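Remarks on the structure that follows.
One protein chain omitted, others in place.
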Amino acid sequence: MTEPILTLSGISKSFPGVRALSDVSLELYPGAVTALIGENGAGKSTLVKTMTGIYQSDSGEIRVNGQVVSLPTAISASQAGITAIHQETVLFDELSVAENIYLGHAPRNRLGLIDWGTMRREAQETLDSMAAGIDAGMPLKELGIAKKHLVAVARALSVDAQVVIMDEPTAALSQKEIEELYVLVDLLKQDGKAILFISHKFDEIYRIADRYTVFRDGEMVGKGFIKDTPQAEIVRLMVGRSVDHIFPAREAAIGDVVLDVQGLSHPTEFDDVAFAVKKGEILGFYGLVGAGRSEVMQAVFGMTKPSGGVMVLDGRTIAPRSPADAVEAGIVYVPEERGKQGVITGEPIFKNVSLPSLNKTSRSGFLRMAEEFALARTYTERLDLRASSLSQNVSTLSGGNQQKVVIAKWLATLPKVIILDEPTKGIDIGSKAAVHEFMGELVAQGLSVIMVSSELPEVLGMSDRIVVMREGLVVDILDNKDLKPETLVRLAAGIVEDEAA
Amino acid sequence: MTDMITTGRRLPDRLDNPVKSAALSWESLLVLVALGIFIANSFASPYFLNAWSLSDLTFNFTEKALIALAMALVIITGEIDLSVASIIALASTLMGLALQYGADTPMLVAVGVGVGILCGAFNGFLVTGLKLPSIVVTIGTMSLFRGIAYIILGDQSFKGYPASFSWFGQGYVWWVISFELVLFLVAAVIFYVLLHHTNFGRRVFAIGNNATAAQFSGVRVDRIKFVLFCLTGLMSGIAAVLLTARLGSTRPSIAQGFELEVITMVVLGGVSILGGAGSIIGVVLAALIIGLVTFGLGLLNVPGIVMSIFTGTLLIVVIALPILWRMYKERRA
C-alpha cells in the first residue's frame, strides 16, 4: 500500500456565521485520481482554497510527503507542489498563452530578467507534449474554452506539481473535448501525480476516478474505492438519504401557440432558429454547454439584437429591443448567472421583487412602500421563500432562495411566457424539487414555460416537447414520449454525423 | 449567513428598528460634524454668529452643491462626470457671447441652461450610445468644453451683464435669504423626492448595485444614465447662470477645479464612489460642512489653498474612519 502524497487531517474552517469545514480529512495517493464528491455548499471549494493557500484553516494540519506544511499564500502552496486547475476565470485573457503558463514562475536570465525566448520555447514544448495544437505565442483571448483548459493543464505541468487539483474541469467542455481531457488525466497519472478531481457527473467519476471522498455540509462522510462502490451508495452519502428524485406528475392541458419564433438568426451565435411554445406547455431546450441556447433566449428577451427572424406573441408580431420591451410584451427570463444577472445583490428582497413591477405598485411615479411589501409578500410566500424578513439583503440568501426571489420578481409581472435558463443549476436538492413543482403549477395556470437545461433527467422529467440545439442550430424538436436519453445525447453531440464523416 | 430563518409563512417587512438605524447612520455623523464646526466657528470668530455672515456663508457652496445633487445620482449609478466645471465655463462664455449680440436676461438664462443640457446630453450620448467609460469621456469633454471657451475668449473676458441678470447671483428673496439659497433648497427637496420616493430613484439605485441584473429586470439602464448626464448638465448650466451673475464677468478659467470639490461633497455625503448607495440628505449636509469649514477658515484669514488641505483630509478621514472601525471590530471578534 503506497503512502499518500498529501494528507489533510482535522481541517476546520469557519466564516462569520457559517461553519464551512468541520474536522475533515483527505488523502491523495500518487498515480491515482481521487474524486471529491458533494453537493454545492458541501465545502468542496473551501477545501480547495485551503489546499492552495487562498484560505487558512482554523485548525488541522496538512502534510506533504509526511512533512507538516503551512500554506499562508498561493505561492507557498505551489512551492509545496500543489497546483489547481480552476474554471476558465483564473486565466489572463490579455496575456499570451506562454505567459499564462509561466506567470509567477517565469524562467529568468543571468540578470534576473524574464527570459521570453526560453519561456515561449518551453511553453511550446509542454503544449506539444499534450498534442494541444496551440501556438504559445498567441494571445489567450483568441482561444476557445476547451483550449483555454488545455493551457491551464499545461500550467499545472509547468510548475512540476505533485498534487493536481481539477475543479470541475469538464463543466464547459463538449463530449469530444472531455475525452481529450481524460487522456491528459491519464498522462498525469502515469507521471505519478496525485489528482483530486471535483465533479458532479457520476459517469465521469466512474470513468476516471480510482478513489472517492464524499463531503456533506462541511463534513467528510465517506471514502473508498470507486470500483467497490455502487453509485446509489455514493448518492446516499451525498444527500444523507436515498433519493430517487421524482418529478411532479402533471396533467397536460396544452392550448394554442403563444409564442412563435421563425428564422431567428445572429451573425455568430445562432442561425435560422424556429420553435413555438404553447399555452400550458413546458418546452425544454437541450444541448451541450455552448450550443447557443442561452444566446437564443437572450435574443428573444431583447438583450441582444438578432440579425433576422420573426417573433409572434399571441398573434402580434413583436421585436423587443431591450428586456424592458420584452417584459412589457409578457416575456420574462430567469438567467443562468443568478448572481450577476438575476438578483440585485446589495438590495433587499422586496426591492428585487418589485423592481420590474414598480409601475404597478407606485402612484404616478411615486413609490408606495406598503404596496411593494404586499406584492413581494404575495409572490415570495407562494414560492415558500425562506428568509428572516422582506428587508433581508438578497446576497445573504442561499442560491435556491435567491432563485425563488428571481422567479417571484417575474411572476409579479404576470407574464405570458417565462424562460428559465438552467433553473436548478447550483441549488440544493430540496430547492430543486420545489422549483420543479412550481414549474408544474405555472403551466397548470396557463403560463408557457421555456426551460433551458443541460441536465438530462430534468429535461426528460419536466418537458412536454424538447428542442435540441447544436452549434447554434436547432437539430430537432421531439415530443417527450418514450424518449431515450441516448437519443438526446446523440443529437446534441452530433455523434451520428461524426461516424458518417 | 441567514441569522434567523422563519419557518412560518408570513415574512415580516423588516426586523431592524428604523429609529435606531437612523441614529447610527452616516447622516447623523455628518450632523454632529456640522454642529461641531458651527460651534467651533462661533468661538473662533466674533463675526460668525451674525445673520449677514451666515447668509454670506451660503454663497460659498450653493453653486457647487446644486451640481452635487445631480452628481450624486450619477455616482450612485456607478458613473462619474468630471466635466461639470468645464460645462460652467462653456455655458458662461456662450452667455457672454449672447450678451454681445444683445440678449436680454431671460435669453441669457435660456442660453446658460440650454448649453448645460446640451453638454450633458453629449456626455450621455458618448457614455450610453457609444458605451464608453464615463471617466475617460468626461476627462475628454472636460478639456473640450473649456477648450472651446478658450477658443472663443482667449485671455479676454465678457463683462457688463445687466442688473436684472446679476440678481440671480447677488439678489435676496427676503431679508438675508438669497435667491441662490432658495433655489438650492428647492432643488434639494426635488432631488430628495426624486431619488428616495420615485420609481426613477429606485431604478437609479438598482443600476448602481448591479447594472446587468437591473437591465435583465427590465430597467432601461442606458436611458436612465442618459437622463442623469443631461440632469447634471442642466444643474451645471444653472450653476453657470448663478456664478456668472454673482461674479459679473466671464473668463474661460471660471469655476476651475469645481469638479473635484463637487465630487468631494458627494463622497463626503456618504455616496459610494463604487455606486449603489447614498442619500441626498447626506450630500446637503456635506455641502454645508464644506461651506462652514471654508467660511470659518476664511473668517480667520486662512487662505483658500490651506482650506483645501482641510477638505482633502476630511474626505480621506471620513471615508477611512468607518473602515478602520470595522477592521478594529473584526480584529477583536
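Order of writing sets the labels: A and B. Residues in every chain begin at 1.
Note that a contact is a pair of C-beta atoms (placed from the backbone, for glycine too) under 8 Å apart; a residue touches a chain by one contact, two chains touch by 3 or more.
Everything below uses one rule, namely that contacts and distances are computed from a predicted model.
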* Structure fact -> Not-shown chain resolves in UniProt (candidates "Branched-chain amino acid ABC transporter permease", "Hydrogenase isoenzymes formation protein HypD", "VWA containing CoxE family protein" or "Spore germination protein") to "Branched-chain amino acid ABC transporter permease"
* Structure fact -> Of the candidates A:Ile114, A:Ala274 or A:Ala444, the residue in contact with the absent chain is A:Ile114
* Asked: If the hidden chain were put back, which of B:Leu49, B:Val189 or B:Ile309 would touch it?
  -> B:Ile309
* Structure fact -> Which of B:Leu15, B:Ile151, B:Ile190 or B:Leu300 touches the missing chain? It is B:Ile151
* Structure fact -> Had the left-out chain been drawn, it would touch chain A at residues 52-54, 73-75, 78, 84, 86, 89-95, 99, 103-104, 106, 112-114, 116, 266-271, 290-292, 295, 304, 471-473
* If you put the missing chain back, which residues of chain B would it touch? -> 80, 126, 130-133, 135-137, 139-148, 150-151, 153-155, 252, 256-257, 260, 263-264, 267, 273-274, 303, 305-313, 315-316, 319-320, 323-324, 327
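The rule we apply is simple: only the chains that are shown with their structure count from here on.
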* To do: With chain centres taken as the means of their Cα atoms, state the distance from chain A to chain B in Å.
  => 43
* Quick one: which bits of chain B touch chain A in the complex? Just the residue numbers, please. => 1-7, 9-16, 193, 197-203, 205-206, 209-210, 212-220, 276-277, 333
* To do: Flag every residue of chain A that touches chain B in the complex, lowest number first.
  => 16-18, 301, 303, 322-324, 326-328, 333, 335, 340-347, 350-352, 354-356, 358-359, 362, 365-367, 373, 377, 380-381, 384-392, 396-398, 409, 413
